[in-house]
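The excerpt is restricted to a subset of chains, each kept in its original location.
Every chain is named by a letter (A, B and C) in the order it is written, and numbering of its residues begins at 1.
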Amino acid sequence: MIEVNEKIAIDHGLKKDEYKKICELLKRNPNLTELGIFSAMWNEHCSYKSSKKHLKKLNTKGKKVIQGPGENAGVIDIGDDDAIVFKIESHNHPSFIEPYQGAATGVGGILRDVFTMGARPIANLNSIHFGSPSNKKTKSLLRGVVQGIGGYGNCIGVPTIAGQTSFDESYNGNILVNAMTLGLVKKDKIFYSKAAGLNKPVIYVGSKTGRDGIHGASMASAKFDDKIEEKKPTVQVGDPFTEKLLLEACLELMRDDSIIAIQDMGAAGLTSSSVEMASKGKLGIELHLDKVPCREENMSPYEIMLSESQERMLIVLENGKEKKAKEIFDKWNLDFSVIGKTTNSKNIELYFDKNKVANIPIDLLSEEAPEYDRKWKKSKLPQKIKFTKKDFKNLKITDVLKKILASPNVCSKEWIWEQYDHTVMGDTIQKPGGDAGVVRVHGSEKAIAATVDSSASYCYAHPFSGGKQIVCETWRNLICVGAEPIAITNCLNFGNPEKPENMGEFVECVEGLNEASKYLNFPVVSGNVSFYNETKDKGIKPTPTIGGVGLIKNYKDMITMDLKETGNIIFVVGKTEGHLDQSIFAKEVLNEKKGPPPEINLFNEKNNGETVLKLIKDKLIRSAHDVSLGGIMTGIAKMCIKGKKGINFYKYKGLIDKFEFFFSEDQGRYIIEVKKENVDKVKKILDKNSNHYDLIGEVIEGNISINDEPTLSVDKLADYNKDWLNKYMVN
Amino acid sequence: MKSSVIIFPGSNCDRDMDVALKKFGFKNKMVWHNDNVIPKSDLVVLPGGFSYGDYLRCGSIAAKSNIINSVIEFANKGGLVIGICNGFQILIETGLVTGALLRNKYLKFICKNIFVKANKTHNKYFNKIKKDILELHIAHNDGNYFCSKDDLKSMQDNDQIAIRYCDSNGEISEKSNPNGSIQNIAGVFNEKKNILGMMPHPERVIDNCLSSNDGSYFFENLLSNMK
Amino acid sequence: MKIKVIVTPKNGVLDPQGKAIQQTLNSMNFIDVSEVRQGKYFEIETDLKDEKDAKKNVEDMCKKLLANLVIEDYKIL
């Protein structure tokens, strides 16, 4: 075997100091297998060495939280002994290298995180971000990613109910693919990854191990450079069919109490799964690597430990349950092998052909892993831009609206979500295209709403405000379908933590999201950090993605955003101040990219949200939509398009300019549709709760009509909205 | 009425079908692909999904499973057999219905509501349904129905074309054809019309809170014919 | 021994994948491409020692599984 030295350690992505620390801790030099194990466990992806310090501050507690961060996924209580397990995870680097397989295995990985805990997956979501549409690679990356997400989710039979897609040139060399899964489990049947008990058999199940993805975990944390070509062969291929079998087999085995601990083999495969189970149980673990089912010949212990072959699980079983467990995996035609046992050595001990090939104290891999307090730079709030009437002089509202509706970040994403099976399992009651996806809790009156959101330009302009904003937007999207927001998961996609600017973006976004999460009582229960999203020294815009989950007690109370009937009155709840900086209007129409993002007033945010939710529960609202990208006008236009209805705007009476009124992106606002006979009731409730509101128009047939501008046909707008992506992908 | 839904490795609409059949009054049993006999049934359903991951050709590997022989036997005796989506592909691969299901014309998976016009003559599946145009749901990659001219003619002559894609007004045209199927065919019968293979999923549209409720008519009609 | 097999869509059977590839190639400036047909290729590793036996066996596999003779032809290389 190769003699390990500092250079080899550095090739494994370790820093000089880190290698030195390993030798000191071990009191000897590691051998190659051991070095591989250290490099995987001490890697950013597994150790969270740059982020840990800041993540500790997150608000993770709440009355409904059953399991916060630290397990395979978070768990929340939704009543009647039911719980929802959910998490979001990134698969950015692999998806850039091989979009189909990268995205597919991303979905596969997050599904495993959820069913490892005993939950049957009931919904998938995805948040995907690509470079500028004019970038050469964008189209094929988008196509590959969408087909990969669909290919995996559709095959395994879990509906993809919502998502988010954005384009920005900062992703030209680093696309983002974040996948989220929700699962349903009974509260007393949740499985954890903490091993317990001595001499318990350790079982390997699922697919065979090949040389795929060796060093995937280090790749996920390495910045891209010109050497990227060399790293290509490490891409894993997903097999959703096997995952479906693995899902059914695991759930079948979970019906009784044979399992003590279970952990999927994700990043760093057998290494991280075995170390984590042992570490949580404060135990040792002994593995016989020649018993690991291999797909290829002559695989070395090093390769077996670091392989990232997909669709595999590690289980600690009760003694005596092996036979029954094996029968289940045989039935599903999956590999099953007893590969080791738990021990009291507190070490991970590996054997191969009867030789001991590695022996490392588990603590050194987990607790002793490095933790950094990286330097970070505080950002300044940019100066507000002073727009004047002159800036809007030659603009027509109708032209602006058309342009915004057809812009890449606002246009309809139907081309994407029509390729995702969003109805399998028969419980989808709100499909993609609304504010949140909604599925019924099978066989009950309850329903679960879920959404993913992010806002890189706000975060880039001012990380702290952006971090707050995104949690609030998630909250609003849940409220808009009538769901009570319960908890969130987060996927923190950032540049290089070794650069103070990037690290600062991270720190401040996390602070912002934490502040909103606390104020709204909307705790973080799971998440994932993806650093080093940079190419040739250029990082992406900071992109924290928030996945939110909410509960609808009776699914019949769910509402949608499409306008329902002519004659109804449209309100905007929340104050319109005219904040245009960082808006899509400023960027797309005025070509102004500077300025601060809109401010968040958490008091108003909470107050407006709670009142709107109450109005929905009281059945006083026919449709609702939050005001987001593109402001009131864009929001209304989407409601018109979906409902095939129009609106007649009342003569505008406010103080601010009409462009500011229609296109500003002030936060904490909702558009609601109210029956005429309920208008007074609604006003009274809004007044009583001190919510600011404006009555802005009335639902009519087929057109958007604004006093002094030509009317626009909603059918035409629908085409503008839909055509951009269709045409882009066809040509 | 007794029904059986066969589960193949990779089936994923088996539960949905079970739920639908029970909702409309069938006593349903789930049958594992490795079993040799189907329990006593009035109806056998091959559900949707990705049996064997759709590897090789959709439905081709499931068509070699143990249980298929008893499905064929059951069908040959005149028993009612439905194949939905992947189930349709399996029926094609076993030769129980004619034709082939190729990759969708635009090479994309399509998940959406569509409209179909049903053939109501001489069959127990659509005969007494009052609505002329049904809003059902499709979710597939390979639903592009193809057969030879001769086969098409003989199927037409024998009323074997079960449902065709149309628009909300019943117009059957290229525009309302989601996947390139010849003659907008969405489903076919065998000669005796006891076997139905179709791409749309009636089991996903059986409640007003779902994307349509028209699947209910399908199940209600079927049940009324079996009593 | 390794036996190689090619399965192709029969003449007259629509080949949506081939067609899409042709169009894409044309749009990528491979204008001289007038038709593309897509088929499948298999490499079958068998323990049989005699080539004739092995090929006969593979022919049987083609008929029973690898090709759908309604729409496809096969060829053992």
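Just so we're on the same page, contacts are C-beta pairs under 8 Å (C-beta built on N, C-alpha and C of every residue); 3 or more make two chains touch, one makes a residue touch a chain.
This one's a predicted model, so the numbers in the text were calculated from it and none came from an experiment.
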Chain copy counts across the complete structure file, not just the copies drawn
A x1, B x1, C x2
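Rule of thumb we're sticking to: only the chains that are shown with their structure count from here on.
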Separation of chain B from chain C, taking each centre as the mean of its C-alpha atoms, in whole Å
28
How far is the middle of chain A from the middle of chain B, if each middle is the mean of its Cα atoms, in Å?
36
Roughly how many whole angstrom separate the Cα centroids of chain A and chain C?
41
So chain B residues touching two or more other chains come to none
Show which residues of chain C lie in contact with chain B when the two form their complex.
12-17, 20, 64-66, 68, 70-71
Over in the complex, which chain B residues touch chain C? Could you list them?
56-57, 60-61, 64, 93, 99-100, 102-107, 144, 146, 148, 180
Along chain A, where are the residues that touch chain B in the complex?
147, 150-151, 154-157, 239-242, 244-245, 332-333, 417-426, 428-429, 431, 440, 555-556, 558
